[in-house]
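Below is a slice of the complex: some chains, not all, each in place.
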């Protein structure tokens, strides 16, 4: 049975919870729709976090990012929503999300948000 | 009213039909679904053609490539279908399509087809 997009971020226990270390995940296959025109937008997301009690499971993150494919979102907003969802699921010590959107109207947009 | 994906390739008359010249269009925003797993695939299409009576209109090409977003296609097949559709719409003197698909299972796939 094929997998499906999902908003659920699955996690697993941090195998080294006593150490302050960093995980960086780069996902060049993010796509969503423009809420005004309905046209596709494309971005590369880079998620960098220091895990607290739990780490994000890679396949679940892929499905989570896939879940934006048929939704409408503005650049600035969706980057912050991804950050909020990751904070809620992982309770990380610290986390940063960077989204590099493809050129539109001759302008490239990058949005960077972090917690705390 | 927002634009919508469409299989129709609009064209305009070649402004210099007497000359054998070349147009190269690079479209890094192609995405379709895997027919087996339903998961998204991503590719960069490069279309290089010598126009015959007509040239492809840029916005229409964008909508045409968008039309694959919710369909299921194999790499080898979709590259040839895009080529066939462009040949039918443009009747070009010659044309080549190259599709560079993102890594899957540690392997990057490129498909190249041309006419005649």
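Every chain is named by a letter (A and B) in the order it is written, and numbering of its residues begins at 1.
Here, a residue touches a chain if its C-beta (ideal position, glycine included) is under 8 Å from a C-beta of that chain, and two chains touch if they have at least 3 such contacts.
Just so it is clear, the model here is predicted, and its values are computed rather than measured.
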| item | value |
| --- | --- |
| Assembly copy number, counted for this structure file with 2 shown | 10 |
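Assume only the chains that are shown with their structure count from here on.
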| item | value |
| --- | --- |
| Gap in Å, rounded to a whole number, between the CA centres of chain B and chain A | 29 |
| Residues of chain B that touch chain A when the two form their complex | 2-4, 28-29, 31, 36-40, 42, 66, 69-70, 102 |
